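One structure, pasted below without further comment.
Left out: one protein chain. Kept in place: all the others.
Moving on to chain A:
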Amino acid sequence: MHESTPTHWDADGNLEVLTFNLDEETFAMEAVLVQEIVDLLPETIVPGASPLVGSVVNFRGKIIPIADLRLAFGMPQAEPTVDSRIVVIEMDIHGEPTAIGIRTDKVHEVATLTRDHAEEPPAVGMRWKRDFVRELVRAQDGIIVLPDLPSIFRSLSAADDHAGAPASTIH
């Protein structure tokens, strides 16, 4: 069982996030992590890597991995649409700051979440891995999922074996 990542609400119990869509669900990640939002870039598949981070792109002369969070939440892979964007974030992976491109189906807006509307994920009745979800936040038009990105990326080194199995189906 992984340590879940704490959510850094500010003094007023607010959190500034960027909201985006994966499939029909709305997700959010801390706005401070976000470096840039770019159109899709030509991707190079890394054979043998987990399909969750199955490719790399050239992002301004740096080679960064592209993460497909759909796979972490059991959604099928999808063809890109006109709304698809890559959100480049920077976070610590194994202790070093790493730029990662998150593939999203649509980017919405920068919004403010409040702690009062947030709930811990329920222990039962959720179709996603509980480790991968930090908070569920009630909003006007549904639920916003705050994924636990560190936990998802940590799972890569541990879960490579079974994650590697469907590799042949993706390209």
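What we mean here is this: a contact is a pair of C-beta atoms (placed from the backbone, for glycine too) under 8 Å apart; a residue touches a chain by one contact, two chains touch by 3 or more; residues count from 1.
The definition used in the following text is that contacts and distances are computed from a predicted model.
A chain of the complex is left out here; the name its UniProt entry carries, from "TRAP transporter small permease protein", "3-oxoacid CoA-transferase", "Chemotaxis protein CheA" or "Multifunctional fusion protein", is "Chemotaxis protein CheA". Although one chain is not drawn, the whole complex shows that of A:Ser4, A:Asn21, A:Ser84 or A:Thr98 it is A:Thr98 that touches it. One of A:Ala31, A:Ile45, A:Met75 or A:Leu136 touches the chain omitted from the figure, and that residue is A:Ile45.
Note that of A:Leu22, A:Val56, A:Val88 or A:Ile144, the residue touching the chain absent from this view is A:Val56. Interface residues of chain A facing the missing partner chain: 42, 44-49, 53, 56-58, 61-65, 67, 93-94, 96, 98-100, 153, 156-157, 160, 167-168, 171.
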